[in-house]
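With one protein chain held back, the other chains of the complex are shown just where they sit.
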Amino acid sequence: MTLTAAPSPPEAAASLLDRLTGRARAPRAERAVVVLHDVTKRYPNGKEALKDVDLVVPEGDFVFLVGPSGAGKSTLMKLLIRDELATKGVVVIDGADLARIPRRRVPKVRRKIGIVFQDFKLLPRKSVWENVAFALEVTGTPRRRIRPAVDSVLAVVGLTGQAQQLPTQLSGGEQQRTAIARALVHDPRIIIADEPTGNLDPVISWEIIQLLLRINELGVTILMATHDAEVVTALRKRVVALEDGRIIRDEMSAAYHRED
Amino acid sequence: MTLTAAPSPPEAAASLLDRLTGRARAPRAERAVVVLHDVTKRYPNGKEALKDVDLVVPEGDFVFLVGPSGAGKSTLMKLLIRDELATKGVVVIDGADLARIPRRRVPKVRRKIGIVFQDFKLLPRKSVWENVAFALEVTGTPRRRIRPAVDSVLAVVGLTGQAQQLPTQLSGGEQQRTAIARALVHDPRIIIADEPTGNLDPVISWEIIQLLLRINELGVTILMATHDAEVVTALRKRVVALEDGRIIRDEMSAAYHRED
Amino acid sequence: MIPFVAFSIGRAWQGFWRNALMSLAATLTMVLMLTLLAGFFILQNVLLASLSFVEQKVEVVAYVQTTATDDQVQALVDRIKAMPETASVEYVTREQALEKFREAQQAQGREDLTKYLESNPLYGSVNVHLTHPQDLDAVTTALRDDPIVRNVLNIQALVDRVVTVTSIVRTAGLAMVAVVGVIVLFIIVNTIRLAVVARAEEIEIMRLVGASDAFIRWPFVFEGALVGLLGAVITLALLTAGAEPLSQAAVGFFNVLPLQLGSVGRDTAVLVFATGLGLGVLGSWVSVRTYLIR
Partner (left out) sequence: MIPFVAFSIGRAWQGFWRNALMSLAATLTMVLMLTLLAGFFILQNVLLASLSFVEQKVEVVAYVQTTATDDQVQALVDRIKAMPETASVEYVTREQALEKFREAQQAQGREDLTKYLESNPLYGSVNVHLTHPQDLDAVTTALRDDPIVRNVLNIQALVDRVVTVTSIVRTAGLAMVAVVGVIVLFIIVNTIRLAVVARAEEIEIMRLVGASDAFIRWPFVFEGALVGLLGAVITLALLTAGAEPLSQAAVGFFNVLPLQLGSVGRDTAVLVFATGLGLGVLGSWVSVRTYLIR
C-alpha cells in the first residue's frame, strides 16, 4: 500500500487513509448520522418502493441492508443522497433535513457521503485515475494533495496498474473497485455501498470487506446493501432486512437469514 | 410459471420453453460447439487479457468459468460473440470460424447464442418487454409469436409486473433478470452468462441456476462466469479456471477452489 | 418484407418520441435550414426576374434614311423581328420622333428649338429590345448592314456596364444559393449525426444481440426520414403562412419592377420536400454506417 509521506496532520484533519494506517485515532460519538422517519417512497409510475420506513443509524455503526431483489434497498440509498426525494416522511443526514435544505447545500451533504453505486456510475470518458480524483476536485482540493491521495486509494483497491484505463477497458470487478475507490478517497463520514462485491471474486470481496471494517473502526458509519449471505452471517453486525418496501427485521449482531 | 397454450409443435421446432416444460425431449450429441485454439487477446493498450487459451466445449456441456477479477473471463466471452477479435489463434462457434466468416453472417452466429452481459447492456429507451422482444424481432419472428414467448420468459424470471418499466426504473436484480430473459427468449443453442447472479439475492440466484440447469438438460450448451463459490462447488460441473489470462485448471465435476 | 418495413417504421416512430428532446432539436434545425434554403431559392428567383427585367430595358436604336419607303422599313422590321436575339421591335416615324423631342424639351423646361425650323430635322428610327444584352453586336451588325439604316446609336459602353453588373449579381446570387445549399446540407447531416452519435450505445447493443445491419439501419433511416418530412411540412406551413403578408409588403417592389415569378411556389415546395427527406435519409444512413462497419 503506497501512502503519502506528508507529516502527520492534527487529529481533526487526519485523512481517512492516514487514520487507516494508524497515524490518527478514531473519534467516538453516539450521535445519529442517518435518520429516516416514517418514510414512504412512491415512484411516478405508482410503485411504492418503500413503505413507512423508520431507521436510525448512530455514528460509527456498521449496517447490512439485506432483502430480496426489488425490496427497496437501492431506493433507500438514493433517498440518502437526495437522488430521489421521499414522498412522505423525513430523511436527515448528519443533522440536515434533505427535503428542507436549500439546493446549493445539497452538494455539501453529498460530499459527507461516499457512495458505491450498484451500477458503478463511472464517468465514461475519464480514466480510472480521473474518476477517483474527481471526488476530490469538486471540493476544491489542491492538485498537490489530490495526486498522493488518489494514488494511495487506488493501491488499496489494487488498481494501480489500471489507473490510466477508461471504464470501458476494465473488467467488471475493476469497475466496481474504481467505484469503491471513489467512494473512499474524499474521506467521507458515511459510506453507502450498494452491492459493492457483486462482481468481485471471493478473495477480493473479503479484502474489500476487511477494508470497510477497518474504516468503520475509525468511526466512519457504513451502510452496505448486499446479497452475500456468507459475509453477513460471518461478521455478526447489525442487519436491517427489507421486504417489499418494509423493514421486516432490524437486529444487532445478526445473520443474513432470520435465526429463530 | 405462465406458459403459452399453443399446441405442441414437432420436436425439431420445439421452443426452449416448450422443451423446458417437458413437452419436447432433449436431443443428444457430442459435437464441439465452442472451440478456442491457441487464442491470445491483446488489447490496443498492450494488455494481454488472454494467453494461449485452448478450450473445447462439446454440445450440451455446462461449464463454469472462474477466476479472480481481471483474469480474462469476460474477454473470452467477448471473443465468442465476435465483439472482439482474437489477436492470435482460432475461435470456432458451431463450425463457423469467427475470423473467417463474412461480416453479414456474424448476426446469424450471434443469434445462436444467448448472452447475459456482465453490465446487462439493456437498451435504455425501451421497456423491459421491448428489450426482451428485441431479440426475437431482429430475427424476423412474426409479432403473434413474439408476444406469448416474451410474456412467458418474463414470467420465468419473475418480471411480469415490471414488463412496462424502463431499465432506469428497475432495481439492479431486475435489470439482471431482464438480461437473462433476453438471453433465453430466442431459443439459443448456446447460453453465455457473465456473472448472471451478481446482483441477485440467494433465493433468486438459485432459481436462475436451476433454470439454467434445466435448460442445459435439454441439450443447450451453457458457459457461465461466476464468483459464486457456493454454487460452483455445490453443482459439481466442469470448471475452467482462468488466472492472468491463462487456463490454470480445467476439471470435470469440480469445485470453485482447487481440491488437492 | 412488409413486416420488416412495419417493424422499422414502428421502431423509428418510437425512437423519435423516446428521444423527444433530441428529435425535436433536430427537427427545429431542419425547419430553420429549410426555411433558409427556401428563402434563398425564392430570393434567387426574384433576383433573376429583376435582372431580366433590367436587361430587357436595353434598346438598340437605328436611324432610318429619310429616303426609305414604308415597304423597306417594314422589311427591315420583319427581318429584325425574326432574329432570335430580338425581344421586340418598334418603328418610330420622323413625325413621332419630333413629337417626342418636343415633349422631352418641354418637360425639361427648355425652349422648343424646333419652332425655328421649317422642316423636320429628325430621322425615323427602328428601336429593338434585346432578349439578352450580350447579343448587342449581332443585332447592331444586322441593322447596320441594311442600306436604309443611316446609323446605329452606339450604346456599347452602356451595355457593357449592364452586362457586367447583371452577370456579377447573377453569379453572386448563384454562389450564395450554392453556399447556403452546402451549409444547409452539412448542418442537417451534422445534426442527424449528432443525434445518432448520442445513441451509439444503443446501436452497439443491437449489434451484440445479433441484429443484422438492416434491422439496425432502417429504423434510423426512417427516423431520419421522419425528421426530414416533419421539418419540410413545418417549413412549408410557415412559408405558406408568411407568403401573404410578405407579398403584400413587397407589392410596391413588384409594381415598380413588374416581375413574372410563375411557378416559384410549386418549385419551392418540391425543393423543400426533396431536401428535407433526402438529407434526413442520407444523414441517418451515413451516420449509422460508421457504427455498422466493424
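For reference, chains read A, B and C in written order, and residue numbers begin at 1 within each chain.
What we mean here is this: contacts are C-beta pairs under 8 Å (C-beta built on N, C-alpha and C of every residue); 3 or more make two chains touch, one makes a residue touch a chain.
It should be emphasised that the depicted structure is a prediction, and the values quoted were computed from it without experimental measurement.
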Touch list for the missing chain, restricted to displayed chains, reads A, C
The one residue from C:L174, C:V197 or C:A241 touching the chain left out of view is C:V197
Touching the hidden chain, out of A:R31, A:R125 or A:R236, is A:R125
Among listed residues C:V5, C:V179, C:A243 or C:V270, the absent chain is touched only by C:V179
Touch with the missing chain holds, among C:S88, C:N151 or C:S247, for C:N151
Where subunit A meets the chain that is not shown, the residues are 81, 83, 104, 107-111, 113, 115, 117, 121-126, 134-135, 137-140, 142-143, 182, 186
Omitted-chain footprint on subunit C covers residues 21-22, 25-26, 28-29, 32-33, 35-36, 39, 43, 63, 107-111, 113-114, 116-117, 121-123, 150-151, 153-154, 161, 164-165, 168-169, 171-172, 176, 179-180, 183, 186-187, 190-191, 193-195, 197-198, 249-250, 252-253, 255-257
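FYI, only the chains that are shown with their structure count from here on.
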Judged by C-alpha centres, the chain sitting nearest the middle of the protein is B
Cα centre of subunit B to Cα centre of subunit C, whole Å, reads 62
Expressed in whole Å, how far the mean CA point of subunit A lies from that of subunit B is 32
Here the gap between subunit A and subunit C, centre to centre from mean Cα coordinates and rounded to Å, is 68
